[in-house]
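The structure appears right after this line, and notes come after that.
With one protein chain removed, the remaining protein chains of the complex are shown where they sit.
Moving on to chain A:
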Amino acid sequence: MESMMGLINLEHEHDFLNELTYFRCGAAVPFAGRYRLIDFTLSNMVRSDVQDIAIFTRNKYRSLMDHLGTGADWELDRRHGGLFILPPDWNDPTDISKGDLSHFHNNRDYFNRGKSNYVIISGSQYLSNADYKDAFDYHLERGADVTLITTRVKELGPEHEPCQRIVQDDQGWVSDITNELNNTNVYTGVYIISKSLLMELVDECIAHHKDHFFLHGIKDNLERLNIQTFEHTGYSAFINSVESFYRNNMNLLNPENYKELFYQNSFIKTKISNEPPTKYNDISEVKDSLLANGCEINGEVENSILFRGVKVKPGAKVINSVIMQRCTIEEGVHLENVILDKDVTVTEGQTFIGSHEKPFVVAKRKVMS
């Protein structure tokens, strides 16, 4: 039976998230109360029976590595295969490769040693709860060279602007990959390709001094490759700016979206922690919110997402906000349209109000006094 290896390529993902990506790459940004962006991609791959997963990462990967550890929490701590985090450590003096092609060139062993004949490649900014087994079956059945996972976006927003759009015929064969802003057939950044074709195209790109595998290896070869599409339906999100990060967190407060993202297929896996259940005290008032474990609530929380271990002291109000791990909101504080990164303390009596379009973002470990 054919199977797929996984590759999460972070090389071309920019750190769009301002304060949230000062100290970490986009893939490691916390999301939805207890996850990091990369959890969605990883969980989808694991769910699709992908047992070897490599991550190409170049910058600010400390917190990513800390989060992933041995991969045990995704059941990727395998004797054979499992998780390979591949930061740059390149010592080949003959290496002339550039861009993400240097990752491919310097990590040929990963592909050569893997037993699978196919590779599924993804970034980390597209979030969904998907099982790619159907897409893989379809790829084989159609005899495609490459299968791109697409999604139909109902309402195009600013976060879709950088995404590529797909023009396809009625058989699903791709005739063009464009940046046409009004096309709702959006490429998710996930694709399936055979290992042999991948390595062939990598060599070709390197020989021609190219620096972007998807653009130069796939898109520029549109004419000679048979590229198929497979549409992912169901709730999904693209996170590539502070605004899209905030809006998509807030979208999860709609129970329909929340159920679709988290209760389809199996659960999204993330780093396991040891927080107690969340404690609601005598004067807590919580409405329309998502709360992770380990919180202690004494104040008011409305329309907000609280990560693990957040403390809300008496008389504090948290509205329309995303509060990350272990933040402390002291007495009488009023927060509205705010994103607090991890370990932020807001001292007594302060008020911070952002706008719905531009939330007020506070970087990690700050004490707001």
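In this section, a residue touches a chain if its C-beta (ideal position, glycine included) is under 8 Å from a C-beta of that chain, and two chains touch if they have at least 3 such contacts; residues count from 1.
Basically, contacts and distances are computed from a predicted model.
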{"item": "Missing subunit (named according to UniProt) among the choices \"Methionine biosynthesis protein MetW\", \"Tryptophan synthase alpha chain\", \"OB-fold domain-containing protein\" or \"Glucose-1-phosphate adenylyltransferase\"", "value": "\"Glucose-1-phosphate adenylyltransferase\""}
{"item": "Candidate in contact with the missing chain, chosen from A:148, A:290 or A:329", "value": "A:290"}
{"item": "Per the touch definition above, residue among A:58, A:269 or A:366 touching the missing chain", "value": "A:269"}
{"item": "Per the touch definition above, residue among A:164, A:229 or A:278 touching the missing chain", "value": "A:278"}
{"item": "Chain not shown: contacting residue from A:17, A:32, A:50 or A:101", "value": "A:32"}
{"item": "Where the missing chain touches chain A, by residue", "value": "32-34, 255, 258, 262-263, 266-270, 272-294, 296, 305-306"}
